[in-house]
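Heads up, the thing below is written out as structure tokens.
Just one protein chain is left out here, and the rest sit where they should.
Read from first to last, the chains carry the letters A, B and C; within each, the first residue is number 1.
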Amino acid sequence: MRVSFVGLGRMGAAMAGSLLRAGFELRVFNRSPGRAEALTAAGARLAPTLEEACEADVLITMLADDRAAEAVVFGDGGVLRFLPRGALHLSMSSLSVPCARRLAAAHAAAGQGYVSAPVFGRPDAAAAAKLFIVAAGESGAVAACQPLFDALGQRSFTLGAEAPMANLVKLCGNFLLASAIESLGEAIALLGKAGVDPERFVEVMTSSLFPVPAYRNYGMAIAGAHFEPAGFTAPLAYKDIRCLLEAAEALEVPLPVASLLRDRFLRLLAEGGARLDWAAIGGLAARDAGQPAGGRGE
Amino acid sequence: MRVSFVGLGRMGAAMAGSLLRAGFELRVFNRSPGRAEALTAAGARLAPTLEEACEADVLITMLADDRAAEAVVFGDGGVLRFLPRGALHLSMSSLSVPCARRLAAAHAAAGQGYVSAPVFGRPDAAAAAKLFIVAAGESGAVAACQPLFDALGQRSFTLGAEAPMANLVKLCGNFLLASAIESLGEAIALLGKAGVDPERFVEVMTSSLFPVPAYRNYGMAIAGAHFEPAGFTAPLAYKDIRCLLEAAEALEVPLPVASLLRDRFLRLLAEGGARLDWAAIGGLAARDAGQPAGGRGE
Amino acid sequence: MRVSFVGLGRMGAAMAGSLLRAGFELRVFNRSPGRAEALTAAGARLAPTLEEACEADVLITMLADDRAAEAVVFGDGGVLRFLPRGALHLSMSSLSVPCARRLAAAHAAAGQGYVSAPVFGRPDAAAAAKLFIVAAGESGAVAACQPLFDALGQRSFTLGAEAPMANLVKLCGNFLLASAIESLGEAIALLGKAGVDPERFVEVMTSSLFPVPAYRNYGMAIAGAHFEPAGFTAPLAYKDIRCLLEAAEALEVPLPVASLLRDRFLRLLAEGGARLDWAAIGGLAARDAGQPAGGRGE
Partner (left out) sequence: MRVSFVGLGRMGAAMAGSLLRAGFELRVFNRSPGRAEALTAAGARLAPTLEEACEADVLITMLADDRAAEAVVFGDGGVLRFLPRGALHLSMSSLSVPCARRLAAAHAAAGQGYVSAPVFGRPDAAAAAKLFIVAAGESGAVAACQPLFDALGQRSFTLGAEAPMANLVKLCGNFLLASAIESLGEAIALLGKAGVDPERFVEVMTSSLFPVPAYRNYGMAIAGAHFEPAGFTAPLAYKDIRCLLEAAEALEVPLPVASLLRDRFLRLLAEGGARLDWAAIGGLAARDAGQPAGGRGE
């Protein structure tokens, strides 16, 4: 299986590294070619152009947003034109539902396969091959990707034939995380003002009801008001909440907590928080209580 | 250590059973004496009056609400009058912060010890001695309770000298659970209307980001619209959200998600949902999307 | 008709003045007797004690809150004890529904009449006899008060026999005003950041769709960020929103905008805004947009 990997940002580079370690022959491409050096040193071949990267059985993309994904697929010299008929585009970026729908339709019309398989996990999880992967697409195409999923993640899930549904599930997962951040922020604001140590509260909760990394990591970040450096920046999280709300609008589904989160992110951005981790929305409740973020009076 | 247990509802009876199995000599009391039979059969002694139950080193109460707790403590023939000086009232009920404050102050004035130690867990967890216990109070008093906590729960946490803070943490824990229910309900409403199987979504989430019983159990309840029989009824959950908001009002802390949850519970009750499990608020988002609860069109 | 007036704060003193100017023989009483001087100079007689004020056919009260009203009615030497059977208590304070219900029941049991007749208008409207009055109570009792209403207000409305319903309507009126303030604040935040002069916007709106003093005055206050001196302070407005939400809880009616307003007021108070006019909640939207209150960047 000839595999190409397009998009060598922090996530993509870590994922490509996992594939190399798992023994895949890999061709890599990035707009800014300097990003490929560590990977070529580890055995990847550099594709000098996107067109050459398209000489593959499976072309994986891991890109920042809809615009980048559509440029790679629909642009001159792009995937739609140069990927062979019968080959497969495995799109692992976090895309909006309409974007995934456009990609799926265009590839189908061109006789190419398409699988949406966004991931949960930060760059360190990607480097450790500990991602969670949610895949959807035509069943044969998804099955063909399984060895790649096994090399990239600790677990993968398949969702059926409609590729954009994987992107919707990814958006819903990020929504659940953002909701947990907001609720932790409100509880910490209250407890901090009441005089309870917020970190102790997070310890108690994550040793009892919520023994999961998300609650622990975001809870501790909020309790300590540590929002830099960002693992996942507020603008990217805001983009995902907007994509969720757009999908919900298209289906006529009101989502009151998502609406509230949208307003939290807008405020954070308006106040200059674009460089902060998305957990920083969890500091706003303390501010509204007249406390410093982190919730403690002193 | 002479231990008495007052309040033999479903939770209390299961907890008293755990203490008997752990070898404690136990005296039990309930307003309706029939509730004590299984326990006396298992070796507990029946206290015919509350006054006699007060002949103890530690008197444990597990009661439905503030009113019941205050009746037992402040009523004629009550704990405040008959518990010996130097003995200890271990209050494991879910109480409001002001109620806990009144109990702590009254016991202190009477020369009696007081510990607040509310629990997380349903009756089946109580019967299996798998509760989580959050305790606060004067450190010597809390230490004296530790053998009881070890017999009742899988883990206990201490929070400092101010007893009502344990009750506030309990309210915050229930708030985090209710928030997760609401967010799961919104995600399921959207996915169900989009054509994704909600149970599959819950499986994916609880096998990846949220591998905890709360997300699994409530998520599956919402996906299947199964809200009866109730493990924790909507009116009790509503009471806890109200207590949380009252505590927040007293400290001037706005809690927008808690406000939203309050409105969800009010609506559920107004629509006749008083007998339902609190997870039923998670079915409202699907209804607002014009779908049956559970989120699936058909 | 012998009329007594109890409660000579800014509103009460202005209202008592209107009654004097209309020719009523008036006896006045205030806890702090200095407040009565201008009125006695204008012809009122001073009642040295509340008991003596009760020698009246109609005793009017205009007091700050539930607590003050209940102290005057239920306290030793209070109205319930000393008002003659067949005489009437005309309560014009803004009270909660349960408080009004307690007053109505107690007076009925004592053979005294009771009318709730809260007012809309600030002290300057009271001084100009331009209040709006909303009255409820037994129809004969309300009819007996009509000459007083005519002297105090530009218009009065009767609502039926259940006195506390007048208090509920008053709370709803304040809720409509607070909602308008919040919405004006949001619109002004947006327009200000877009570069539109907020005062021009207020002019346009109040010259077209909303030609009423409330929109004009609060809109201009928000546009100019002028929240002092307060005509109606944030803590009093917050109290009214809380009373509204309590009434709604008792009837199981979710009120999402009222919940949002409650959180706005809590935030304003937490940030130290207790001395500000309630219109100051209208400045929070601009702050959340990263703008100074008033909405203009510079």
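The working rule: a residue touches a chain if its C-beta (ideal position, glycine included) is under 8 Å from a C-beta of that chain, and two chains touch if they have at least 3 such contacts.
These figures come from a predicted structure and were not determined experimentally.
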Omitted chain: which shown chains does it touch? A, B, C
Would you mind spotting which of C:G34, C:G86, C:G140 or C:G195 touches the chain that isn't drawn? C:G195
Touching the absent chain when the full complex is considered, from C:C99, C:A163 or C:L184: C:L184
Identified contact with the non-displayed chain, of C:P84, C:G173 or C:P235: C:G173
Tell me which stretches of subunit C touch the chain missing from the display. 120, 132, 134, 155, 157, 159-160, 162, 165, 168-169, 172-173, 175-177, 179-180, 182-184, 186-187, 189-191, 193-197, 200-201, 203-205, 207-212, 214, 244, 247-248, 251-258, 260, 285, 288-290
Could I get the residues of subunit B that touch the absent chain, sorted low to high? 263, 266-267, 270-272, 288-291
For subunit A, which residues touch the unseen chain? 242, 248-249, 252-256, 259-260, 262-264, 266-267, 269-270
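What we mean here is this: only the chains that are shown with their structure count from here on.
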Select the category (line, ring, star, complete, other) that matches the graph of chains linked by touching. complete
Upon optimal superposition of subunit B on subunit C over Cα atoms, what rotation angle is obtained, reported to the nearest 5 degrees? 180
Between subunit A and subunit C, what is the separation of their C-alpha centroids in Å? 53
Inter-centroid spacing, subunit C versus subunit B (mean Cα positions, whole Å): 41
Distance from the CA centroid of subunit A to that of subunit B, rounded to the nearest Å? 37
Note: subunit B residues in touch with at least two other chains are 248, 252-256, 260
